[in-house]
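Here the complex is missing one protein chain, while the rest keep their positions.
And now, chain A:
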Amino acid sequence: MEPEPDHTKPSTSATAAGHRKHLAMLERLSKRAAAAAPAPSQDSPVAAFLSRFAAAKLAAESALSACRSSPDDAQLSLSAAAAAIDDLDRLVAEASHSLPPYELRSALAAASDLRAAHRLAASDLRPKKSFSFRNKSKAPKNPPQDPPPTLPPPPDQPNPSVEAILPGLGFRGRRDATLVKDLRVSDGKDGDFTLADLVSCQVYLKGKCRALHVHKLKDCRVFVGAVFGSVLIEDVERCAFVMAAHQIRIHKATATDFYLRVRSRPIIEDCCGVRFAPHALKYEGIGEDLRDAGLEEETGNWANVDDFKWLRAVQSPNWCLVPEEERLQTIDISDVQEREDDN
């Protein structure tokens, strides 16, 4: 064994080892290729979008910061930033179909933030430019500036209370009152009903209406028979609503409970601390009203709330169900007579 000529063996073993090594390498390579191949195809649209978006975002941010740090080239970096932001918009638009809603929203928010920053930088630059035109020697000095004066937020659309101009069925501008309306006795045509600017009121609406608009209520309790169209609730605080309707949209509600029967999914937007429970209202003839309005069936949709400010799979922090032990008992408003009294 020992006297084996050692000039062949090392060489054969060397080639064998080399061969083995080569094979192992090939195998490794093919494995890597195999591992690499499916990965991008699995989550490629989203991952690719995110990486491209991050790159474009970085470009925009650095261009924006460049126009702060080197004011001489500001105009140039500003247009570079604009181009990068346009890129962002285009990327988002292209990917909008394949992106999950949350990614889409945060991407859009990032793009619009950048656009706002760009607008700010641009408005910052403009006065300097005209300044340099008049007095060339002073221009390059560029006095150290405080953080750019933030643009005043666009003035809110003046919202004159149009309801005041255009009376219609409804209760408006009341405080500490009990407001009762029986829509069954009022004259025929399907109308809408408005509740606006009420504070600490009890509102009882018996019968059916076609649409209900609710705006600016505080500390009120509202009981409504049947709405065979849609309900739009905006800007309510510390209230309780008991109603049945085909559609319900709730905007800007805080600390308010909703006892609903609704044919479609109720939605909330810009709400917090709102709670939901099943419908709990009774009066003589409510069965008929609900049936006529196509609302006799309990769909269970009162609990299927969509929060447009929380487009994720996990439960929104803005709403919850009213715990069973805290729920109102079914309320019987048969005896409430039509009136419009101050308490």
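Simple rule for what comes next: contacts are C-beta pairs under 8 Å (C-beta built on N, C-alpha and C of every residue); 3 or more make two chains touch, one makes a residue touch a chain; residues count from 1.
We take it that contacts and distances are computed from a predicted model.
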Chain not displayed: protein name in its UniProt record ("Exosome complex component RRP4 homolog", "GPI-anchor transamidase subunit K", "ADP-ribosylation factor-like protein 2" or "Alkyl transferase"): "ADP-ribosylation factor-like protein 2"
Options A:Ser51, A:Gln75, A:Ser112 or A:Gln315, residue touching the unrepresented chain: A:Ser112
Touching the absent chain when the full complex is considered, from A:Arg52, A:Arg68, A:Lys218 or A:Arg265: A:Arg265
Hidden partner chain, residues of chain A it touches: 92-93, 96, 101, 104, 108, 112, 157-159, 161-163, 166, 168-169, 189-192, 196, 210-211, 213, 215, 229-230, 232, 246-247, 249, 251, 263-265, 267, 269-270, 294, 306, 308-309, 311
